[in-house]
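Mind looking over this structure? Questions follow.
For this depiction, one protein chain was excluded, whereas all remaining protein chains were kept in their positions.
Letters are used for the chains, namely A and B, taken in the order the chains are written, and counting of residues starts over at 1 for each.
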Amino acid sequence: MSANASLGRGLFLALVTAVYVFLMLPIAIVVALSFNSARSLSFPPQGFSLRWYVAFFQSEPFMDAFVLSLWLAALATATAVLIATPAAIYYVRHGGRWRELFRLYVLAPLLLPEILTAIALLFFYYEIGIGTKTVVGLYIGHVVVCLPFVFLQVTASLYNLSPSLEEAARSLGAVPLTTFRRITLPLIKPGVINGALFAFIISFDNVSISLLLKGIGTTTLPMQMFDYLRWGSDPTTAAASTVSIVMTLGAVLLVDRFVGLRAMRY
Amino acid sequence: MTRLTIAGLEKRFDRTFAVRGIDLEVAEGELVSLLGPSGCGKTTTLRCVAGFEAPSGGRIEFDGSDVTPLPPEKRDIGMVFQNYALFPHLTVKQNLSFGLEMRKVAPAEIDRRVADVLAMVQLTGFEARYPRQLSGGQQQRVALARALVIEPRLLLLDEPLANLDAKLRDEMRFFIRSLQRRVGITAMYVTHDQAEAMVMSDRIVVMFDGLIHQVGSAEDIYDRPTTRAVSSFIGLANFLDGAVAGGADGRWMLHTALGPVACGAGHTPREGDRATAMIRPEAIALEADAASPDCIGGTIEERYFLGNLADYRIRMADGSILQVQGEAHAPFSPGGTVGVGLAQARAWLVRDAAA
Partner (left out) sequence: MNGLSRGKLLLAAPIGVALFVFLVLPYLTIVVMSFRVPSTTAAYAPGFTIANYAKALTDELYIGTLVDTLRIALTITVICLLLGYPVAFHLARTPSRWRGLLYGLVLSPLLVGVVIRSFGWIILLANNGVINQWLVSMDMPRVRLMYNEFGVILALVHIFLPFMVLPLVGAIQGIDPKLEEAARSLGASRRRVFLRVLLPLSLPGIQSGTILVFVLACGAYVTPMLLGAGRVHTTTTSVIQLLEQFLWPFGAALSLVLAVVGLLAVALYVRLSARWMRGLA
């Protein structure tokens, strides 16, 4: 390779590496701060400590928010799976002429700005009189934004499922319900689990919906961190962040180990 | 042992007809092949018999009773798919038990029947394996076993050997056929491979464009094809056009550009009609002397040695090329002249379209 070409290639790789570092840097910084014994991150770092984790686990607001986020994510995920899985089956197996329109409809929460959806729900709850600060309202908002993710994963899984498997079951005497229970469902389980994982992460980390629909006195973990950060930087937030990261990373690794991740397809 | 009747079957998808009107009777214990090129409607016909497609017109009857409104799970059929369609999350034994469980057979009986059918397909000992642990041929045998273990009224096979390599395909053809004979089950077999159809079937149904062109034994189809399409699809053929000039009792004279040719026919052409005669390459004799009686002269353009035969392309006086196959070691070579025994060749008149 000519000198010019190697130089060009070297610069290219340097740029790419720099971007990767750029992507990782802020996250690494937060994790580093959470273990710092001092109040703020200084160069060089002052010492290793777990005091901020202690503070986090002892902080009632943070713990309440953490628990709420977990509950909310679990319920929203379960609901999204129950609603989006039949929708995916309908889309892949029984589409009809309006198939693509249906797909667009289901993906709408993904295509529309989340903050706008949050505003829409805020106004809607007010107009129909159920109040804007209810946990149920918050839960519904989470379900709405989670639906497309489950739908996408289950449809991807169904595409990989040859229709002849279901036909074979029927040719052997299985009525459609039995076919679904014994053949389709077990084989789309990986897709459903992947979808559930995405939904869980989307709900747990969600900010836009939680921002506008959170109740008085009840708040999610990201919102709690946001409130803390608006009024100053506390390394407890760093500990909260790290716990949050470990949780989502753990969930991903767990699912990957048992099910195997597939890239999201649009 | 079930009699299958297909009456007036039609199937339309949007604007196009996949099947345009099919009538067929399959007797008890018979294996009938649906043979034709892609898109001829053979798979659609099979799927209508199975119940996966609802006909746009016509009826399907098993033993005289109308099954057309019944869904597949109520028709008591056994089906073998091209891609085997073995349930990947179930073992071989669970795959085989599936149909028996649907029929509420007792567990002890299930075990016995599964063991029997595995012995029949020579896969005893494979009960605990998963489909992904089996070779293509083994998977196909499991698929066959799964369809047979439920003792269905009808066996339907949709190009089951298409995904196997040539040698395995050969073996499996005989295997399936002997199994079908032994069990005595009525079977319908879809294939685009003529050799397969000829080896396996009691009768062959040749289809083009949604219509049946001919139903008959392998000899019927090969020696006495009804239409040009059938004769082109099965084996090789030379075609000569000419005018019909006299004849009776199924033997006719056709006046072609290369002289008069004596033909057989399955239909009755009219004197003076334009007609086409089909002659198989191996049905034409070659003589070294171009002036031999009943021979017309021609020049050998190409010769291919095929091992058991030699294949010649011979240019005739009117410029046309005839394909002739003969003895492998005959002394004819490119450039030489040869006598082509056209007048006495086994020629057969074919129609252009299905009746």
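Just so it is clear, contacts are C-beta pairs under 8 Å (C-beta built on N, C-alpha and C of every residue); 3 or more make two chains touch, one makes a residue touch a chain.
This structure is a prediction, so every number in the text was calculated from the model and none was measured.
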Could you tell me which displayed chains border the chain that was left out of the figure?
A
From the list A:12, A:71 or A:159, which touches the chain that is not on show?
A:12
May I ask which residue of A:76, A:143 or A:255 touches the chain that does not appear here?
A:143
Which parts of chain A are in contact with the chain that was left out?
5, 8, 12-13, 15-16, 19-20, 22-30, 33, 40-43, 82-84, 86-87, 89-91, 94, 102, 105-106, 108-109, 112-117, 119-124, 126-127, 140-141, 143-144, 147, 151, 201, 204-205, 207-208, 211-212, 222, 225-226, 229-230, 233, 237-238, 241, 244-245, 248-249, 252, 263
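Everything below uses one rule, namely that only the chains that are shown with their structure count from here on.
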How far is the middle of chain A from the middle of chain B, if each middle is the mean of its Cα atoms, in Å?
55
Counting only contacts in the complex, chain A reaches chain B at residues 162, 164-165, 167-176, 178, 182-183, 186-187
Which residues of chain B touch chain A once you look at their complex with the stated criterion?
50, 52, 71-74, 76-79, 81-83, 85-89, 98-99, 102-103, 146-147, 150, 156
